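Before I ask anything, here is the structure I am working with.
Omission of a single protein chain aside, the complex is shown with its protein chains in their original locations.
Chain lettering (A and B) follows the sequence in which the chains are written, and residue indices restart at 1 in each chain.
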Amino acid sequence: MIELKDVTFAYPNGYIANENLNLVINNGERVAIIGQNGAGKTTAVKLMNRLNKPTTGDVIVDGNNTKERTTAQISAYVGYVFQNPDEQIFNSTVAMEVEYMLKYRKLDQKDIDRRRDRAVELTGIQDYLKMNPLDVPYSLRKFITIAVVLAMETPYIILDEPTAGQDLQGLKTLSNMMDALQDEGRSVITITHDMEFVADHFTRVVAMANKQIIADDTADNIFWNAEVIKEARIKEPQIGEIAKELGLKGNIIHRRDLVDALSHQKKAFIRGGSNEKE
Amino acid sequence: MDYEFAYSFKKPQLTNNWILDMNPLSKLNLLIILFIIPITVQSWKWNVMIIIFYFLVALVAGCFKRFTRLYLRFGLMVGLLLFVLRALFIPGENLLYKLWFINITQEGVDSGLQFSTLVVAICGAIILYSIVTRAKDFMYMIEKLGASRVISYVILSSFQSIIDLGEMSKVILDSQRARGIETEGNIRQRIKAFIPILGPLFLGAISNAEEKAIAMDARAFSMPIKNTHLCHLRSLPVGEKAILIAANIAFIGFVVWRLMA
Partner (left out) sequence: MSYIELKQVSYQYPLASEWALNDVTYSFEKGKLYGIIGANRGGKTTLCNLVRGFIPHFYQGELMGQVLIEGKDIREWENHQLSTEIGYIFQNPFSQISGVKETVFEEIALGLENLGVDKDEMIERTIQVVKWLKLEDLIKKNPNNLSGGQRQRVAFASIIVMNHDILVIDEPTSQLDPSSTAEVFEIIHMLKEQKKTILLVEHKVELIAEYADEVLVFEKGQIASYGSPADILSRKDLMERGISIPSVALLGHEMREKNMAMDSIPITKSQALEQILKGGKNDD
């Protein structure tokens, strides 16, 4: 469990980036953190792995108060994938990059092989292991850094903007990966601007605005909360917009639910006959 | 729309501080004089006087704090180091203090004082110039003198690149720490953290440079025509000319006098 208790974070120059954060993330949970740039999302997740130390309040990671540990120590619990893969990669092959920390931690070779293979399988970079990471296309380089973190087998994984620049295949890999991690009881905390991705893959959503958490709720409640949408300056998924404009009830954000609602609410929609099909 | 600001570019952008508003070449001229004096005079008292003079100039220019911070850091570091090295190791006959095999002599102290104040004074001229001259004014001048825009761009942008690289190294450091690499602790651990930080920094710098080169090309940087300037400098005021002429004559006279003496 990661616990943020009344946390305020200020930079050394005095600028306050987070105020009164209270948040509990349980094992095996999947949480999306949304909100405008500058809302404090990244500083907030950096509190969880001790890249930021709380100015006041406490952050407890599986019983460890981050104030009393180093970032490297906390990294055994919380893995963090940065937004830009190029600010991390330095080994000459993808395999070496994924194995680097495992060797650094002096794990035995059998364990290293197992962890590497699992991480590589989840991120779909099998074909690139022998390549120089810099020759791997940018969108896949992101998956290299994700594999690096997965191989550490931490109970908590933070992803910062994993969907940026990803195509449909990349999004599929991400969603399958998150499912697999959840099955293993590992938590995934994702910062993202992609609201369709949030609607499709997350039940719990934390919305941030002005350095604070303004809502911590289910995705459908968040996207149907006009105040949160305005304050966090987000845009709900199009399906939600349509349901709202049609005056439908039930906080619809998914296609299937919209189709169901339309077919139930207005029987008139159904014309019958197959002439409508292509 | 702030038209006042937009149209302010029609006139030279003056700060109303006569030192800051001085033409960069005039300032360069005066500082070269201050640069050469300590070399010709060879007296630590003159050096100290010139160093004090720099502080006064910075004060009048309204950059006392910035200058002092930079200069003290440099002056204390380099000046002290040079002084100590000379004082400890220059042999001489008048022994002041003996410590094991090290003999501190009057000659050593004198030479240390002389040499360290000289270096500090010369470097003070450079630091002062960089503080009281806006980089873009300097580049404007050298472009006017015929330097290519690419050269002035490379020089100017390198200032920003240093800041950008600093920012990037912080992010890289964070990302490697988050991965579990110990960057705090003993020397061995720190050295181990060196490659994971320098590698991405070096490659990042190269790829940034390439991206920027293409992006600047999109802004017509490769046009083979003479570029224009949004900002310009005023033409040399008569008073400034007079000061320059007087200073140069006085300087030449001074040098001749020293050589004769």
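Assume a contact is a pair of C-beta atoms (placed from the backbone, for glycine too) under 8 Å apart; a residue touches a chain by one contact, two chains touch by 3 or more.
The shown structure was predicted, so the numbers you read here are calculated from the model rather than taken from an experiment.
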Candidate in contact with the missing chain, chosen from B:Trp18, B:Phe89 or B:Tyr153: B:Tyr153
Selected residue (touches chain absent from view) among A:Gly14, A:Gly63 or A:Pro137: A:Pro137
On subunit B, residues whose C-beta touches the chain left out of the figure: 1-3, 5-7, 9-10, 136, 149, 153, 156-157, 160-161, 163-164, 208, 211-212, 214-232
Absent chain, residues of subunit A that touch it: 36-38, 137-140, 161, 164-170, 193, 195-196, 233-235, 237-239, 241-242, 245-246, 255-256, 258-259, 262-263, 266, 268-274, 276-278
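Heads up, the rule we're going with is that only the chains that are shown with their structure count from here on.
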Chain centre separation in whole Å, for subunit B relative to subunit A (CA means): 46
List of subunit B residues in touch with subunit A within their complex: 168, 171-172, 174-184, 195-196, 199-200, 203-204, 207
Contact footprint of subunit B on subunit A as seen in their complex: 46, 49, 51, 70-72, 75-76, 79-80, 82, 84, 86-90, 100-101, 104-105, 134, 148-149, 152
